[in-house]
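Just passing along the structure, written as structure tokens.
A single protein chain has been removed from this complex, and every other one stays in its place.
Naming follows writing order (A, B and C), and every chain is counted from residue 1.
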Amino acid sequence: MFSKMTRLLWIGIVLVTLLALAACAPAPTPAPTAAPPTAAPKPAATTAPVATAAPQATTAPAPTAAPKAAEPKKLLLGFTASQTGAQQVASKKQIEGLQLWLDDVKKAGGIKLKDGTTYLPEIKFYDDESKTDRVQTLYTKLINEDKADFLLSPYSSTLVKAAAVVSEQNDKVMITAGAADDATMEQGFKKTFQLYTPASRYLTGAADALKKFVPTAKKVAIIYEKDSFSTSVANALQPYAKSIGFEVVLFEGYDTGTTDFAPFINKITAANPDAILGGGHFADGTTFSKQLFEKKVPIQFVAILVAPPEPTFKDIGDAALGIIGPSQWEPQVTFSAESAKAANLPYYGPSNKAFTDAYLAKYKESPSYHSAGGYAQGLVLQKAIEDADSVDPAKIVAALDKMNLMTFYGVIKFSTDAKTHGKQQAHGMVYMQWQKDSAGKLVTQIVWPLEAKSADAVLRK
Amino acid sequence: MKTLSSPFIWIILVVVGGASLLPILTNSVSLREDMFLMLMLVILASSINIIMGYTGYVSFGHIVFFGLGGYLAFFLMKEFQVQFMLAALVGGAGASLIAFFIGIPVLRLRGAYFALATIGINEAFRSFFTNFDLFGGAVGMFFNFSVYDAYGGAKNAGQLAYYAMVVLALVTIGTSFVIKKSKFGLGLMAIREDQDASMVLGIDPARLKVLTYTISAFFPAVAGALFFFKNGLIEPGPAFELHRSIEALVMVMLGGYGTVTGPIVGAVVYERLRGFLITDPTLSNAHLVIAGVLLLLIVLFVTAGVIGWVRQRVPALRRYLE
Amino acid sequence: MNIEALIASSIDGLMLGFVFGLMAMGLTLIFGVMKVINLGHGPFIVMGMFAILVMSQLGINPYLGLVIVVLLGLLTGIVVYFVAVHRVINAPELTTLLATFSVNMILIGALTIIFSTSPRGLDLELPSFRTGAITVLGTRFVAVLVAVGVTIALYSFLYRTRTGKSIRAVANNRGAAELMGINSSWILALSFGIGTLLAMISGGLLATLFSFTVLSGGGLEVKSFVIVVLGGLGNPTGALFGGIIIGLLESITTIFIPVSWVPVFEFVVFVLILLFRPNGLFGAR
Partner (left out) sequence: MSILAIKDLESGYGELQILWGLSLELQPGRLTSLVGSNGSGKTTLLRAVTGLLKPWKGRITFDGKDVTHLSPHEKAEMGLVLVPEARQLFTDMSVLENLEMGATPKGARAEFKQTLEWVYTLLPRLKERQSQIAGTLSGGEQQMVAIARGLMAKPKVLMFDELSLGLSPLLVINLFEVLVKLKGEGLTMLLVEQNVQMALAVSDYAYVLSNGRLETEGEAKKVREMESVRKAYLGL
């Protein structure tokens, strides 16, 4: 009898333990995973402004801005970041850019509506380890538990795709940066808005540039990493290159994780192209460029994805020379209030110089296009709130649909077509090239489009 | 059936089932997401345990079936609008069939050779799918959101996928238990202890192993189908992620290899621990290091895993902790 | 198809193959001596890469740095052996797999904290020799010399010195070696150290050829498995030939089939060899 009792007791204990393990943790009290987000609102915001006096975000004039309204309301922006894993570096830059925007808004006293309501944005983010399943879990959490008002995106196409699915499922507005995938934006999304130039337009400009810089060029080789993003770029580039009269002598993908390009370069050389277009991500891009250089491949025009705009691309030394890369933004871009006026568009936000200087002052590093994208995420949302004069999601969507303006990051306009809703329409790429300055140091210059160039293109030997 | 009269299986099913109801009772979507992932890991770990814990064959690349099931089902759903549960079952059956044909030659290998072969198989499939344009190649496949309309919208589809995952988890655990307790399972353990001696006992190791491998491929495949259905997109990288496979091994080891409860406890503990480490601001940078150190300590000092350890220490519990 | 490209690629592949062989040699040595599949192999390779990177940033010539890498690798390996492997050396395979996997996690975690996952590269220029379409890259040529040198050194050590012979004795019959007065724990630790230093040297050489990240080890580790199986588990000479075969295979197939199919081909060959020649291409039976 007694032993039966103990047995039951044991069952009870096991049951309770397992229940506790399996379920309690994530349940009502936001225990483990719900631990507060990392470094988000930096105390820096309350301290004195930085010495270089970062320029105020030129908030659109709010005509009858009631002075000193009530307490500013909180506006929670949620997203995930890759603090670990493959996308760590770019993701960090993106957050830094966003953080800078946040500082600027704080300095301006928040986002003000016409009725005097002020919103003070705060950010909350979790580490997604660069993994899609974590992205989805964490976005669900941001939406349902943290009650994020608006969503921003993680970095990289694959992760953004995963996040967009969740945000669309939950009817949230999300502004994405760091994702250029076309396919993602052709799923019939209603509330997802893309800041990056889509992959399909990533390298088409390079083909145009080739035509201009090397008028004799006839044959091009398109080589690309076999991943989602680079494949989309290449798939769009091939018909375009043909349409403007090039012969594509080689169109071939290489496996993600390819380390050695020597045999592939032999194959490319054998096809005898006048230019190489394509690429993938950083590691393959640098190795490819380096081996191209070492093998003294005499191709005058090489434009590859992602790697060249990274400052560390210059680690490979002279091998970087002459390599062209598409970029969403570069510190030398010439978008300004004047050029906006010329294009008959409104200009919004800080000037390019102001952004670049403030970034350099705060992080002791020049901003990359990831940083600019991060800042632009916030800026676009801010503008949409001001235009909508509300934080109501439906009104924000309407404002974003209507948006057509220029910022330091470039022109922004979203597709309103049902099939491709939210896809970036206006933003264009700039093409930068590694060149040597007068002192013999490697620097980047914008070479295309011609109206935005900071230097003339130099052909490889 | 004698096996079903064991109190253990009912306890464990009730506990897991009960825990799965929590998100529905509390109506918390994010808890549901957490549980969805957790149940998926339980399924992965349990099915690896079926082949590894019972026969001693360390399948490093078991995630290949997760990917295969996911891809097959996704293709059916996308191209032929097959209902998702049917597609998932077909995906599972397809993966099992592939496991059957792979298993016949590969299970002849022993020890390290088998482990290496499973890695090779996973990588071969991953690179194959990267190039296989019918399934989207490197870009993968994605649903148009209208696919979910058939299930009452994307939100509702998530809920349905969750129910399916709960049922799958319970079936996996049940199967794991029945195999362990059956004569079949006994044969497997004999193989684990000494394959050559088991033949003397009249056991046909080759047949038994292939059958087990085929069964153990089914569950991750269905789980993959459900996961990618909810995900809305599938790509070769996340579908055949070797790392996830190794993590599932860690879970089995953590909980206790060769037990039914072990993989469940292992999956829950591992996932909670990781969740805790990566969201804690001070620990998140070091989370890999901390997890590694903990794993090492367990491997070195608690070789039998949590459940194995409890079973050794408290013999009275053995009947309730298979 | 272009005959010149084929020859050029064969030369490139052959040269890279030596480095691959060296890389796999560490893995196969450890397996041969103690029947442990070292899942920490990838991070060891990466440690070699970053050791060279740090030294070149400090102004040390990368090739000179390899000498320091040897010592560093030996030490790391011995420490890792005693911390993580020694206690479970007689346990079933799964246990040692997980023990070395936890080493993998710890090392990758630590390296990520120190270096982040951003890509790095060495700015190293050596002259290359060129005739027609065939270019022999200077870095690659030196890498081959180093790889051959290290292989010769390893073999003289294993066959000419008493300690080396003790390693072979322990690999052959640990119990008997112990009975003959050989301290097998020490020999095992030393072997692990040598396996590690081989991985690190190959990492250092690879760093002179390609750019890399903290996460580069994963792919290279899997490649090492392929090579080791090709050459026969536990057979260092086999590993060298396995490396050369993989190098050639990759480079030659690149000419004939789209490059992205090369890994498919490679892994199918890997599984087939495991199935039909589990002792490697050169092994008995």
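One rule holds for everything that comes next: a contact is a pair of C-beta atoms (placed from the backbone, for glycine too) under 8 Å apart; a residue touches a chain by one contact, two chains touch by 3 or more.
Remember, predicted model here, so these are calculated numbers, not experimental data.
*Asks:* For the chain that's been dropped from view, list the shown partners it touches.
*Replies:* Among the chains that are shown, those touched by the missing chain are C.
*Asks:* Using the definition of touch stated at the top, determine which of C:S10, C:S56, C:S184 or C:S251 touches the missing chain.
*Replies:* Answer from the full complex: C:S184 touches the omitted chain.
*Asks:* For the full complex, which residue in C:S102, C:S166 or C:T253 touches the chain that was left out?
*Replies:* C:S166
*Asks:* For subunit C, which residues lie in contact with the unshown chain of the complex?
*Replies:* Spelled out for subunit C, the touching residues are 162, 165-166, 168-169, 171-173, 175-184.
We adopt the following convention: only the chains that are shown with their structure count from here on.
*Asks:* Based on the touch definition given at the start, go ahead and assign the chain network to line, ring, star, complete or other.
*Replies:* Shape of the chain contacts: complete, all pairs touching.
*Asks:* Have a look and report which chain pair racks up the highest count of C-beta pairs in contact.
*Replies:* Per chain pair, the contact count peaks at A-B.
*Asks:* Counting in whole Å, what is the centre-to-centre distance of subunit A and subunit B, each centre being its mean C-alpha position?
*Replies:* Computed from C-alpha means, the inter-chain centre distance equals 35 Å.
*Asks:* What whole-Å value do you get for the distance between subunit B and subunit C if each is reduced to the mean of its CA atoms?
*Replies:* Going by mean C-alpha positions, subunit B sits 32 Å from subunit C.
*Asks:* Quick one: which residues in subunit B touch 2 or more of the other chains?
*Replies:* 127, 130-131, 138, 285, 287-288
*Asks:* In subunit A, what residues contact two or more other chains?
*Replies:* Counting only residues that touch two or more other chains, subunit A contributes 84, 226, 253, 255.
*Asks:* Quick check on the complex: what are the subunit C residues that touch subunit A?
*Replies:* By the definition above, subunit C touches subunit A via 2, 4-5, 8-9, 12-13, 16, 112, 116-123, 125, 128, 130, 133, 135, 137-140, 206, 209-213, 215-216, 219-220, 250-252, 254-255, 258-260, 262-263.
*Asks:* Help me check something: in the complex, which residues belonging to subunit B touch subunit C?
*Replies:* 52, 56, 58, 105-106, 108-109, 111-113, 115-117, 119-121, 123-124, 127-128, 130-131, 138, 242-243, 246, 249-250, 253, 257, 285-293, 295-296, 299-300, 303
*Asks:* Where on subunit A does subunit C make contact in their complex?
*Replies:* 84-89, 226, 252-255, 257-260, 262-264, 266-267, 269-270, 282-283, 286-287, 290-291, 294-296, 310, 312, 315-318
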